[in-house]
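Shown here: the complex without one of its protein chains, the others still in place.
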Amino acid sequence: MVQVTYLDAIRQALLEEMDRDPAVLLLGEDIGVYGGAFKATAGLLERFGWERVIDTPISETAIVGAAIGMSYLGLRPVAEMQFIDFIACAFNQITNFVAKSHYRWGAPVPIVIRGPAGGGVHGSAFHSANPEMYFVHTPGLKVVYPATAYDAKGLLKSAIRDNNPVLFFEHKFLYRRIKEELPEDDYTVPIGQAIVRRPGRDLSIVTYAAMVHASLEAAEQLAREGIEAEVVDLRTLLPLDRQTVIESVRRTSKLLVVHEDTRTGGIAGEIAALVTESAFEDLDGPIRRVTSLDTPVPFSPPLEEHFLPNAARIAEAARDLARY
Amino acid sequence: MVQVTYLDAIRQALLEEMDRDPAVLLLGEDIGVYGGAFKATAGLLERFGWERVIDTPISETAIVGAAIGMSYLGLRPVAEMQFIDFIACAFNQITNFVAKSHYRWGAPVPIVIRGPAGGGVHGSAFHSANPEMYFVHTPGLKVVYPATAYDAKGLLKSAIRDNNPVLFFEHKFLYRRIKEELPEDDYTVPIGQAIVRRPGRDLSIVTYAAMVHASLEAAEQLAREGIEAEVVDLRTLLPLDRQTVIESVRRTSKLLVVHEDTRTGGIAGEIAALVTESAFEDLDGPIRRVTSLDTPVPFSPPLEEHFLPNAARIAEAARDLARY
Amino acid sequence: MKSDPARQELTHEEALELYYYMRLNRSLDELLVRLFRQNKIVGGLYGSLGQEATSVGTAYALAKGDWIAPLIRNVGSLLVHGYKPRDIMTQYMARVTSPTQGKDGTCHFGDLKTHHVVSPISMLGDLIPVMAGVAMAGRYLGQKIVAMTWIGDGGTSTGAFHEGMNFAAVQRAPLVVVLENNQWAYSTPVNRQAPLRDFADRARAYGIASYTVDGNDLVAVLRIAREGVERARQGHGPVLIEAKNMRMLGHAQHDPAEYVPREMFDYWKARDPLTRYEKYLDRHKLWDEKEKAAIHARIESELAADLEFAENSPFPPAELAEQGVYCNGCHNIEAQWRRAKEELMPPKSAVTPEWTIKDFGGMETKPAVAADRSEQQHSVIEGAVVHPPQTDRKRKITAPGSRRARR
Partner (left out) sequence: MKSDPARQELTHEEALELYYYMRLNRSLDELLVRLFRQNKIVGGLYGSLGQEATSVGTAYALAKGDWIAPLIRNVGSLLVHGYKPRDIMTQYMARVTSPTQGKDGTCHFGDLKTHHVVSPISMLGDLIPVMAGVAMAGRYLGQKIVAMTWIGDGGTSTGAFHEGMNFAAVQRAPLVVVLENNQWAYSTPVNRQAPLRDFADRARAYGIASYTVDGNDLVAVLRIAREGVERARQGHGPVLIEAKNMRMLGHAQHDPAEYVPREMFDYWKARDPLTRYEKYLDRHKLWDEKEKAAIHARIESELAADLEFAENSPFPPAELAEQGVYCNGCHNIEAQWRRAKEELMPPKSAVTPEWTIKDFGGMETKPAVAADRSEQQHSVIEGAVVHPPQTDRKRKITAPGSRRARR
């Protein structure tokens, strides 16, 4: 069987969903003739034509706005942000129009907004963002951020079929760096379910996206030192799978949260609150965080490396915590 | 001495700063001839003229953008969002242009963006927001949210004099509801310092803005029941005064965080993370949160009442926690 | 009499129906003001006094199945589109019987299935791209619908307005945007919004057709709206209609509008759209006293019944606040296909991914006048100024080769 990259898994999900349902169509900058800045939509214009693969002007608010309107007539638009950083330009439309539509007047907005996020590719301050927390803090949205090709495909399909607006973050560092065999059949991965990527008894590392891989790397290193870290991949950030997180902490009594997002106000806080609320008695040590620095993403390689979390830093924090 | 409302304290701060320094000027919708939707700028056009009190088109991105440009030439613009909800329309400009300017290329952006926030006045989903966490999660900004007239005036002056961009949230429920005597002299309240509004030994209630008053009310009730709650008013949300929070928890060993903002991703999480990181051994019970519901702000009075935290709910959670 | 052009433009039935809506809009507004003074309204009250002809005339130009997204002053559009006074009353009174069950107020409501109404949000401009999407989806599904929305003079300064108009233009979406130039945006006069005499000129940035119409002349508004709607429906792209009128009250009830020169109110009061339409009906003998009285009586009894309904309606139960953030098993919006889906599926949908670039963008290339536009002959339309789409206008060549100028 062929190995499918994270990027190609996304393309497959789009293609298969468009094949399944003509209500699914795509909007975004340079997604048609060019096939997208990262080629996530390559070949889809050829296959589905101009009406279903719509190259737009540089207008993120209009892209999201038009997707909303389309969804009101029963369509299932998938909007691409060329880089997820540009989602900031549609922030009002997303947090005020999209997120509140169903609550206010009962109009569901089954759209997907997807795009490449994350650092590690020297993209600098405007092409490396992890803006997920802005949306995790917005009731009415769902937020998904897969770490594997399997999940990317399965979650994107779920997102398209979901009756709620889903923000689908893709980690661009993973696009071509990871691959795996995927099932031939149509499959989905449910939104809202975390997964234990590696069982362990000494501490829980809760993380998502590219940091899953750094955490697994750290866990291997720790295992060689006799520390068994459990690695939980959140996969969905909103709604958060509280149960899987809390069960893991109940097992290990120690919690390290790792995210590539900046520290203050990152999801580690929310998880710390959840755990101290619901599993305080199970905790056997402080909750630790390994995150990016509280700065914009710097450009030059030594700076960006210093900015980002990595396996070594995760292992170090885990070691500390295990010893606590 | 005269009693000055929270609203008038803001007006005084603007007026005095404009009197002090011609580099201070105002931009916003309907702030000139009309004096602002809440009259925070009433009389300032009369006093300072058309060049310093600028009625703008309905263009939040342009308001913030122009303020940035002005600050680059040494001015100190204060931009009003007619309701803070509309800050969503300038989100990109604030999080990408403003917040990153100094880090990226050394250009400070000494601007203030201020406006009425918060619920309780039946303003519905678009006139009641507490969007502070979006900005607390954005390195490069400072975020201030005063609870008293004294602080409102002193912090706004500090914000105007600060060399960094400051988002200044005003709680509209407090505008005309609270008043106090203010010093005759010029005074400031430093950004980044929390204050203990009420000492107590049994638990710490950490909160800010309108919820300070609800928490104090709850604390009085609790005191009658023999529970002594310490109430900490954060005042500044970014940078957070970790020390005051942690010292309070060290004293009381129990922490309840109260905010009017929605729950998931609210600042309670960040505080929970701080405390479990730095004062884990001092904690004698789970960290609890009393917050708004994870929904948009509903309109009808019974719904909004149900949505918002209040003294009764704070007291209940505190009681529970004290008993733990 | 037979040759009176007014009688040809409006049937007797239409003329009376229009009056019904005009008068109902006005009376409902007056009733709401009374309720506000009695403290029966929750939050602010936004009036439409003086703007009824624009709301009613534009919405009246639509066909069944068309979509609208009104702003809060477009009470008249909602009435024409099938909503009842009780819907607006219960919204303003925050009752559980309101279209949003008290979750939202004012005219912030809508309905995807029956009325085809998209609720506005407060952030001005955001509806424009949304309604561009509605228009595109309608076309995609093979429905021959038009999407109509409204925007204030102030709202045209927002980025969302620009992005939505531009996207609709490049997509040639069947979108009609009514730009209600009521001279004020809250306390800000229109000349502080942009240095334009006609806000219809906003359309020139998108190469689309636009109109400026006297917004207090109901018949002119309807005439232009019908033309604009037809134009959009035929696939000629979006249309911007500027209706000039006047907000005859403050921004909302709390605002005494002291910043408006008194003579300005006088000027516009003399041009009151309701009185003007009454005179029009008189002049063209389109009604008699009995018919007029019957409409008044009907409105009175309808409003009384709806008011009773609203006042007897309870507030929503507190727990409702917790419900409905997500749609779980509730989605029942089916795409209404009016074309063969196969056209949109491979292999039928297959295309060659290639741009055709007719000219290369140089200075020498000839203006590309779209064939389907050139036949549009916009000339004198009563009560309105018509702006043809950009590409129709010819450049005056005054110099040879690449050198030319236009004044």
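We call the chains A, B and C, going by the order they appear; numbering starts again at 1 in every chain.
The criterion applied here is as follows: contacts are C-beta pairs under 8 Å (C-beta built on N, C-alpha and C of every residue); 3 or more make two chains touch, one makes a residue touch a chain.
Owing to the predicted nature of the structure, the values given are computational and were not obtained by experimental measurement.
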Next item on the list: Counting contacts across the entire complex, name the shown chains the missing chain touches.
Entry: A, B, C
Check: If the hidden chain were put back, which of B:Val4, B:Leu26 or B:Leu45 would touch it?
Finding: B:Leu45
Check: Which of B:Val4, B:Leu26 or B:Val64 sits in contact with the chain that's absent?
Finding: B:Val64
Note to self: Just to verify: which one of C:Ser122, C:Gln143 or C:Thr158 makes contact with the chain not shown?
What the structure shows: C:Thr158
Notebook entry, point to check: Among A:Ser59, A:Thr207 or A:Thr291, which residue is in touch with the absent chain?
Noted result: A:Ser59
Next item on the list: In the full complex, which bits of chain B touch the chain not displayed? Write them out.
Entry: 19, 22-23, 25, 32-33, 35, 45-52, 54, 56-57, 59-75, 77, 92-93, 96-97, 100-108, 110, 139-140, 142, 163-164
Check: Of the residues in chain A, which ones touch the absent chain?
Finding: 29-30, 33-34, 37, 55, 57-59, 61-62, 82-83, 85-86, 88-89, 121-127, 293-296, 298-307
Note to self: Across the whole complex, list the residues on chain C that are touched by the chain not included here.
What the structure shows: 157-163, 166-167, 169-170, 172, 181, 183, 189-197, 201-208, 212, 214, 217, 237, 244, 246, 259-261, 263-264, 267-268, 271, 353-355, 357, 360-363, 367-368, 370, 377-391, 395, 398-399, 402-407
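Note that in this section only the chains that are shown with their structure count from here on.
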Notebook entry, point to check: Considering A-C alongside B-C, which chain pair is linked by more C-beta pairs in contact?
Noted result: A-C
Checklist line | Cα-centroid distance, chain A relative to chain B, in whole angstrom | finding: 30
Next item on the list: Return the distance between the CA-based centres of chain B and chain C, expressed in whole Å.
Entry: 38
Check: Multi-chain contacts in chain A: which residues touch at least two other chains?
Finding: 92, 96, 100, 103-104, 139-140
Margin query: Where in chain C do residues touch two or more of the other chains?
Written below: 100, 103-104, 108, 121-123, 159-160, 324-325
